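What you see is the complex with one protein chain gone and the rest in place.
Right after this comes chain A.
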Amino acid sequence: MGEQIFNQVVMPVIYILCIVLPLVITVALYVWWERKVLGWMHVRMGPNKIGPFGLLQAFADVTKLLIKEVILPTSANKALYYMAPLIALVPALAAWAVIPFNDKMVLANVNAGLLYLLAMTSLGVYGIILAGWASNSRYALLGAMRSAAQVISYELAMGLCLVCVLVLAGSLNLTDIVHAQAGSKGIFDWFMWPLLPVFIIYFISGVAETNRAPFDVAEGESEIVAGFHVEYSGSAFALFFLAEYANMILISFLAPILFMGGWLSPLPASWGLLGQASILWLFVKVFVFAFMFLWFRASFPRYRYDQIMRLGWKVFIPITIVWVLVAGCMKFFGWVTVGTGG
């Protein structure tokens, strides 16, 4: 009986901690890396005072945030004001349950993994809306309004991109989707080639869904100060920050898993050690996408609100709908090889 409790209760908690703790550390390092990269792209130093290369800057900032007071604005809705950061954070962390890191390393190898991800990413918007409403601030409410419209619009395009992937892979299980991209040709077996437009749209929608530049109208520092979290301070603000960066890293994980063969090697298996599938390959791909988030932020000016809507509804959704048909034809006529059979 003791063994049963250990297997059913203690082990899952340990596994969860094995995912969440590195994730939180990664978020801190990602913030440092973002500030460094932005600094280099602006021809300045970035943080360089605390620790070697300024590495401890993020940790110093977190410590500072945690010891600051959480201020409650006048006539704010108290319960919802305190609940909103948690509602934003919970789906951002819960989505990691189905992310496979390797053939074996996955917390929950569920059959409907892709659907679960879609459900979790669609819940994140509640935290933003409630924060905007409960703050009793015009800027915050404007940010929440913009965010809700934007997230719902881009969720449609994102969902259709996922439909293309699952048509080709024939499975909703993320591990099976990666296996469907295996083959003797290495990089050319990945879904990014037959689904190239969808792949690009997916990542752009991911950037829009996480409210990052150039789609950061929900925050829009120069227009509405900081949007939905303008009234938040201290640890409540830190939770919003954590949720946003956890979502960015999640999108950076999903793009390689769905389109670039996850942990599979880009080189053919005959190349020896370099041709082997490894979790390191996944991390390399994730790093590229995580870097692209920062690259976009340093390069592009913010989209105007009506242009965001135009891009989502009039460009992305028609293209993805057409590509669902194309993917169906590819599968039906056998133009792409799925799995190691080809």
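Descriptive notes on the structure:
The rule is simple: a contact is a pair of C-beta atoms (placed from the backbone, for glycine too) under 8 Å apart; a residue touches a chain by one contact, two chains touch by 3 or more; residues count from 1.
To be clear about the criterion, contacts and distances are computed from a predicted model.
Per its UniProt entry, the chain excluded from the display bears the name "NADH-quinone oxidoreductase subunit J", taken from "Branched-chain amino acid ABC transporter permease", "NADH-quinone oxidoreductase subunit J", "YeeE/YedE family protein" or "Xanthine dehydrogenase family protein subunit M". Note on the undisplayed chain: of the listed residues A:71, A:86, A:119 or A:325, the one touching it is A:119. The chain not shown here is touched by just one of A:133, A:232 or A:281, and that residue is A:133.
Residue in contact with the omitted chain (choice from A:19, A:145 or A:200): A:145.
In the full complex, chain A touches the omitted chain through residues 1, 4-5, 8, 77, 80, 110-112, 115-116, 118-119, 122-123, 125-126, 129-130, 133, 141, 144-145, 148, 151-152, 155, 159, 172, 306-307, 310.
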